[in-house]
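With one protein chain held back, the other chains of the complex are shown just where they sit.
Up next, chain A:
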Amino acid sequence: MATPIERGSQYEEQHVHAVYEEIASHFSSTRYKPWPLVESFLTSLPAGAVGLDLGCGNGKYLTVNRDVFIVGSDRSPNLVRFAVRHEPHAAVVADVLDLPHPRRRFDFAISVAVVHHLSTPERRIEAIRAILDVLTLASGGAEGGRALIYVWALEQKGSRRGWDEGHEQDIMVPWITKGPKSSGQEEKTYQRYYHLYRKGELEEDVVKAGGKVLSSGYERDNWWAIATPEGLETVI
């Protein structure tokens, strides 16, 4: 009989963090084109806005807008080494569940392809709560900060993966590295854990995390939501 899988931080250390640290260089070389919706979210920000890119990877979204200030963070030191190169922004090594940022200080946050790597429903909701926590609350006439969250969709039968409604949502996805043909390097396959979000699940998680969904949708095999924290700034 198979031992039941115990998911949580140790599981993620082995099946997510260690893998990204190993494949960082190859992964980074394949990640340079910003997704259109993330790009338009970032370019629509007013000059001087301050925000976070949580799970910034190699920092490909730190190249989009130079009129705002973004502190990126990622769990993989090897990926952060790429991310720190993008002026005028910054990047640090941090975990989305233990963010080194003051609460209620930021105008915006993006978290692209991150929340789906957390391996229990509680941890995914906690991650969204952590993202909402750094955003400013609505105050007077001013709106609260906004977060754009992107996760991989279960419903993607048009993709080469072919998953769809009704399939298993907690899965391992291979990443294959290979050097240039001339190098004679052998192919190596790494398995990363993903939770594939079904339709409506991201919005439900945002609400459970104490947020309000401002808009949401589907783009290129991913579900996305723009969320803001519920509540008003109390003026003393």
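Keep in mind that, in the parts below, contacts are C-beta pairs under 8 Å (C-beta built on N, C-alpha and C of every residue); 3 or more make two chains touch, one makes a residue touch a chain; residues count from 1.
By definition in this document, contacts and distances are computed from a predicted model.
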item: Per UniProt, the name of the complex member that is left out, chosen from "60S ribosome subunit biogenesis protein NIP7", "Nucleoporin Nup43 isoform X1", "Trm112p-domain-containing protein" or "DNA-directed RNA polymerases I and III subunit RPAC1"; value: "Trm112p-domain-containing protein"
item: Per the touch definition above, residue among A:V84, A:A113, A:A138 or A:V173 touching the missing chain; value: A:V84
item: Candidates A:H101, A:H167 or A:K208 - the one touching the absent chain; value: A:H101
item: Positions on chain A contacted by the hidden chain, ascending; value: 9, 47-48, 50, 66-69, 71, 73, 75, 77, 80-81, 84, 87-88, 90-95, 97-103, 105-106
